[in-house]
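The full complex has more chains than appear here; those shown keep their coordinates.
Here the chain labels run A and B in written order, and each chain numbers its own residues starting at 1.
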Amino acid sequence: MDFRISDEQRLLRDTARKVLAEATGTSGDDAWMPFRELGWTALPIDEAHDGLGGSLVDLAFLLEELGRARCQVPYLECCVLPAMLLKALASRGVAHAELLGSLARGEQRLGVAVEERSSAESVGAFSTRLAATPSGFRLIGEKLLVVGGAACDGLLVVAVADHETCLVYVPPDAAGVRIRGYSAVDGRELADIEFVDVPVSESAVLARGTAVDEALVEAQAIALTLQCADIVGAMEASMEMTAEYLQQRQQFGQKLASFQALQHGMAVLFIACNEARSMLFRALSALGQADISLRRRAASGCKVKVAACARQVTGMAVQYHGALGMTTEYAVGHYLRRSIVAEQLFGNAHYHLAMCLADHAAVAK
Amino acid sequence: MELDFTAQEQAFEEEVQRFLADALPPSLAAKEAQGFHLHRRDVAPWHQALWRKGWIAPGWPQHFGGTGWLPMERFLFERACGVANAPEVSLIALSMVGPVLCEFGSDALRERFLEPIRRGDLWFCQGFSEPEAGSDLAAVRCRTRFEGDSIVLNGHKIWTTDAHIADYMICLARTSDVGRPREGLSMILIPMDAPGVRVRPIATLDGDHHINEVFLEDVAVPLENLVGEVNSGWAQARYLLGRERTHNAYVGMLRRYLARFPGLLQRQLAAGLDARVADGLLRDHVQLSLDVEAHEWSVLRLLADEESSQLRAGASAVKIRGSELLMKASELELMALGSQVIPAMTPAMTHTTAQPLPAGAGADAPGRVTQSLYWRAAAIFGGTNEIQRGIIYSTLFHR
């Protein structure tokens, strides 16, 4: 075990911090540019598919910087998550090299359409279905909260056919695809997508059956953990910004930083940030384990802990900024909004605690 | 000691509830329940109804149009209003300007302002805070000079709720540099359409527009707009603080949250929420309910206990707890609604058909994040929770 950051990781982190800080305010294709040009789209993908073969830890460092910069690019959702899904399928013998390659080269951003009205994130309970037709299939159903779904180049849709889960590739401009984009509370872009008898060819059905179920669990555990890396970046930035503010702001004739109660409050925030980072490392470590249920549980546990710490840190950061913290003109509040959205995306702490509890009860029996 | 509501108090509460059922427009209540910031024009019908009923200014002396209610009755009134989703009406005018004028104002000022405030014709904003005078009001800098029959003001006010829709500002300004800083302050009424008044909106986290910066550049107002004695502003501010012991406890609002949670959870379960998740949420809800019960009784004790030396500490305690519990209550709703609360939602999405809601967001979702973020302000405005803890210590334990 060695927590020393490698030179490559340091370079990645420092570059990302600089580039993303400069890119603040860009959007759309412009905002994606550095992700392609600096090879970040290639990072999650192995070298055989034009990728850079980065580790999960490398990705976590990058995601932290996205959180710190409050970056709105759906890199996690439209590049890392589909890459992990395709890699998990490939490791189960279902290869889609061309898609991985196009992700790596930044030619395609793929929206992953999983969540449905009332699906409550339970695997395998999807109502979007793939019906057989004489010439292939048609896709019928509705997917919600597809991050980056209104500005992607292809959709990976989870659907059910013959009681089997399948993963379907759908071009966003296919007939019958109705995309309604909207912004999240923190400004990130999402879409609800309706599929009204969308024609799907045999070759567009990327995989079927257990492989899809397992790949989903595997990829979602990774995405959940990396989302936590984003949150950790956001909360650390929020803490640092607050320490800075306390040094500047005068009240009652002295710096706020001179008040011991606030100093001790900052110590509590450090502990929360520190534990969130520790929990992140633990999950990253667990993701290397063979047992898939261990990975899922570690990711759930990570979300529970990191979300709780983020609630505390980003909330108190606003509090310590006083009224200024309530304004959108000042960055600290944006971290709070980002952490609120992140908490509810991919399942909140209540959901994942229930998952841990269920696992625990199952293990105990 | 008598720990039950009297029959009279119970009858009063029922009367208020009947009135609310009759007079509060359901569409307004629904809008208020969502939690987006309401505009003056939204609230107007309810203001009118209260005015017609004679209940518009409960906190004023009876001979100026107050209701003559005891503190407990005011509490019951406010709690019932909170639970019934009645919006607050013109808070600054009715709870601050009115009482200050009644206590300190000249007959002429009372004549000019009290009746229009009661009728709802005049809307006020409060100009206390400045960039360098947040928690520390004694640091107010807004300058004045006396020119003939006028006072000319120059200053920069901030966090001014409703400045963009108000007719007047009640402004705390410096009228003297002699003595301790707090001894040179005065309250002055400024028409918002006076030349030199400039309002700049401040966008807040919750996504609504309700607070502003106000720049005063050579704003001249007649001398008679100065409230009470020159340099008595601090005393007036203290007077206001002292009489508003329990409003910031938000009991009505908390009861509103508690009351609607079981239904919200039922709807979520019906829509597919995992039962194990619901178990945890219900557990937190029950714990929160107990916390709110204790909090409410802390407020009741402040109302009814007239001899306690702990009044000031108790008031700070309920302010702290009110804000903490509101943050918890609104967070619990977010947890129950889960990903439904992710989309940025605006009043336009829910009050018009122009912009549809995102497909995943049910009727419970709009306004939830907005309101949750807004409650952060409850721990900041009116003296941060950190300031309140300092007050508690120095009131009770300092020697």
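We take it that a residue touches a chain if its C-beta (ideal position, glycine included) is under 8 Å from a C-beta of that chain, and two chains touch if they have at least 3 such contacts.
This structure is a prediction, so every number in the text was calculated from the model and none was measured.
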Full-complex stoichiometry, written in the displayed chain labels: A x2, B x2
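The rule is short, and it goes like this: only the chains that are shown with their structure count from here on.
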Separation of mean Cα positions, chain B and chain A [Å, integer]: 38
Complex interface listing, chain B residues touching chain A: 129, 132, 134-136, 158-159, 202-205, 207, 211, 271-274, 276-277, 279-281, 327, 331, 334-339, 341-344, 356, 358-360, 369, 372-373, 376-377, 379-381, 384-386, 389-390
Interface residues, chain A side, partner chain B - complex: 115, 117-120, 122, 142, 144-145, 180, 182-185, 187, 190, 192, 194, 250-252, 259, 261-262, 311, 315, 318-319, 322-323, 325-329, 333, 336-337, 340-341, 343-345, 347-351, 353-354, 357-358
